[in-house]
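Of the protein chains in this complex, all but one are displayed in their positions.
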Amino acid sequence: MDLFSPLLDALPAVLTFPNLLAMVGGVLVGIVVGSLPGLTATMSIAVLLPLTFTMDPLVALGMMAGIYNGAMYGGAIPAILLRIPGTPAAIVTTFDGYPLAQQGRAGYALQIALLSSAFGGMMSAIAMMVLAPPLSLVTLAFGPPEVFWVGIFGMAAVAVFLGEDLPKGLLSALIGLFIGMIGLDPVMSTDRFTFGQLELESGIDIVVLMVGLYAIPPCLEMAEDTARAVGARIRLDFQPFLKTIREIPRYFRIWSWAYFYGIFVGLLPGASGSFVSFLAYERAKRMSKDPESFGKGNPEGIAASEFGNNADNAAALIPTVTLGIPGSSVAAVIMGGLLVHGLQPGPDLFRNSADIIYGFMIQMFLTSLILIPLGGSFATNLFAQVLRIPRPLLIPLIICLSIVGAYCVQNSLFDVWLMFGFGLLGYVMSKTGLPLAPVALGVILGPLIESNLRLSLLLDVRNEHILFTRPICMVLIALLVLTTVLPPVWKHIRARRARAA
Amino acid sequence: MKSIHNDVVLGTGVAVLAALGIHRALGFGADARVFPLLVLVPAVLLGLVIAVRGHLKQRRTGETPDFFASPGRFALVAGGTALALIGLRYLGFLTTSAVTIPVLAVALGYRRPLPILATTAGFLAMVYIVFIQILSRPLPAEIWTRLGGS
C-alpha cells in the first residue's frame, strides 16, 4: 500500500491561505475555550458548525481540528495557574502543574504542558494517517466485557493517587464512585440518589464537579490565609523556549507510554481522554526513580498527563472516520461536520474523498504543530499574567468564572449550586486530608465499570462466563495480574529475602 | 478544654451518611442496588476506622487540629458566593459579577480602586466576547434587559 501518495496529494489543498487561516483561528479559539472551565471543544464546534456549512469542507475541518487540539492544551493553562482543570482531561495536570506554579515555575510548567500537548497531538495524527483502518478493528473487538476490564485496569491505577493515609485515600475513591452513581441506573433506568430532583437524573456533569471540587477550595483557603492574602505575587519563570525544547529527550520514555494509552483508550468508544491522563501519570510515577516528587511539582507528571490527553485526540477520530462510531463527544460533533458536507464515514470515505480525509489528518497534525508558536508566544504569556493579579482580587474572579463555567455546561442554575456544594465538599476534604484525585478517577470510571459489567452479564445468555472466557478478556486479565498484582508481591518477597540474608 | 478530633467528626459523619445511603439503596431494584452497596458498605467501615483512629490519636497526643484557619474570612467568601448565586437568578450574570468582584475584593482587604475596576471590566469584557458574542451562550438574563423590555 502506498502510504504517502494520498497524503502528498492532499497537501496542496491544506496549505492554501483560507485553510491556514481557519487552522490558526481554530487553534486560538480552542485555546481560549479550553482554558475557560465550562466551555468545551464539543460545545464550541457544535455552535460554530452552522457557520461552516457554506465553507469548503476542508476549511471547515481545519477549523474543527484547530479547536479540538487547541482546547486540549488550553485546559492545562488554568490547571497549572489556578488548579482549575479547564477541561476534565486536565485534572491530572493540576497534580504537578499547580505545585510548580506555586514554586514560581508556572512559565516552565506551561512550556512543558505545551510541548507535551503538541507532540502528543502530532504523534496521534501520525497514528491516524498510518494505521487508521487496522486500528479501527480494535474498536469493534472491544465489547462490554473487554471495556469492563479496561475500566478495572484504570481503577487499579488508583493506588498511586491514594496518598499517604490509606483509609482516607480509599474513602475518597468511594466518594467518587458514589457521585458517579447519582442519576439514572444505566440498565434499568431507575432513579438512584436523585432525591426527586429531575436535574440529577442524567447524572452529575464532570465539569460541574471538577470546577467545584478544584476551583472553590483554594479560594476559601487563600482567603483564610491572612498573612499571604494581600500582596504576595508569584514569579513566572519563563526560561528561554529553546532551552525547554532541548530538555525534550528527558520525557521520551514517559511520552511513549502516554502515547500507547492515548491511542488505545481513544479507540474505545465511551472511555474519555480524561482517564488516559490518569493511566499515563500512574505509569510515569511507577517508572520514576523519585516517585515521592510526584504531586509536589514534578514536570514529568505534566508531561505524562498532557501528552496522554492529546494523544487521545486523533485516535478518537479513527473509529469515527472508518466506522462512523465516535470515540469521544468531540469526535461525535466532528462527525456531524463531516456528514453535513456529505462525507459519509466508512471505507468509501477513503476511496472517494481521499483528498479531504487525508487533508483532515494533515490538519490534525499541523494544528498540533501550530500550537507551539501560538501557545508558546501569545497565549501562554497572556494567560500567565493571571498570576500577577493580587489574591483578594483573584478570589472573586475565580468564583465568578466558576459560576459562569458551571452554568454554561447545561444552562442550568441548579448546576451552579451543585458546583458550590462540591466546592464546600472539596474544602472539607482538603481540611481533613482526603485526597481529591481518587474522587475524579472514581467518578470517571465508576459508571464505565458498572454499566459494562451489567451489560456483559446481560450478554452472557448462554452462561459462558464471557467476562473470563473471551480471548481479549483473558489477555487483559493476564496483563492486570502482571502489572498490578505481581510487582508488590515481588517487592515483598525481595524485601524478605534481603532481611533473611 | 476537651474538644473532638476532626477525624472523629469526619468518620462518624461519613458512616452515618453512608448508612442512610444503604437504607435508600435497599429500595432499588435487584440489579441496581448491587453497585451502590459495594460502595456504601465499605464506606461505613472506613468511616468508623477513621473515627476510631482519630479518637485514639487525640487521646494519645492530646492534639486537636483546628478546622478553620480563619472562620471569619471563610464565612465572608462562602457567604459572598452564596449571595452571588442568589443574585444570579435576579440580576443576571454580568451584573452580579460587576457587583461581586469589587465588593469581595474590598472586603478581603484590597483597597486600590484602579486595579479593581480594570480587572472587573476586563473580566466582563472577556465573558461578553467569548461567552455571549462568539459562542452565543444564553447566560441568565440581565436585570436591565428585563426592566427595559416589554
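Order of writing sets the chain letters: A and B. Residues in each chain are counted from 1.
By definition in this document, a residue touches a chain if its C-beta (ideal position, glycine included) is under 8 Å from a C-beta of that chain, and two chains touch if they have at least 3 such contacts.
Here is the rule we use: contacts and distances are computed from a predicted model.
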item: Name under which UniProt lists the unshown chain, selected from "Heme exporter protein D", "Pyruvate ferredoxin oxidoreductase", "Tripartite-type tricarboxylate transporter receptor subunit TctC" or "Fumarate reductase iron-sulfur subunit"; value: "Tripartite-type tricarboxylate transporter receptor subunit TctC"
item: Which residue of A:Leu49, A:Leu369 or A:Leu424 touches the chain not shown here; value: A:Leu49
item: Among A:Ser189, A:Gln239, A:Gln385 or A:Thr469, residue touching the chain not depicted; value: A:Ser189
item: Residue, one of A:Glu199, A:Asp225, A:Glu247 or A:Asp355, that touches the chain absent here; value: A:Glu199
item: Candidate in contact with the missing chain, chosen from A:Ala10, A:Ile77, A:Ala215 or A:Val333; value: A:Val333
item: Positions on chain B contacted by the hidden chain, ascending; value: 29, 136, 138
item: Touching residues on chain A - with respect to the absent chain; value: 42-43, 45-47, 49-50, 53, 139-144, 186-190, 198-199, 201-202, 269-270, 323-326, 329, 332-333, 336, 339-348, 410-412, 451, 455, 458-459, 461-462
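Keep in mind that, in the parts below, only the chains that are shown with their structure count from here on.
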item: Distance between chain centroids, defined by C-alpha means - chain A, chain B (Å); value: 24
item: Residues of chain A touching chain B in the complex; value: 29, 32-33, 36, 39, 43-44, 47-48, 167-168, 170-171, 174-175, 177-178, 181, 185, 187-188, 190, 192-193, 216, 219-221, 223-226, 229-230, 389-393, 395-397, 399-401, 403-404, 407-408, 411, 413, 416-417, 420, 423-424, 428, 431-432, 434, 446, 450, 454
item: Complex contact set, residues of chain B against chain A; value: 6-7, 10, 14, 21, 24-25, 28-29, 31-32, 35-36, 39-40, 42-43, 46-47, 49-50, 53, 67-70, 73-74, 76-78, 80-82, 84-85, 88-89, 93, 96-97, 100-105, 108-110, 115-116, 119, 123, 127, 130-131, 134-140
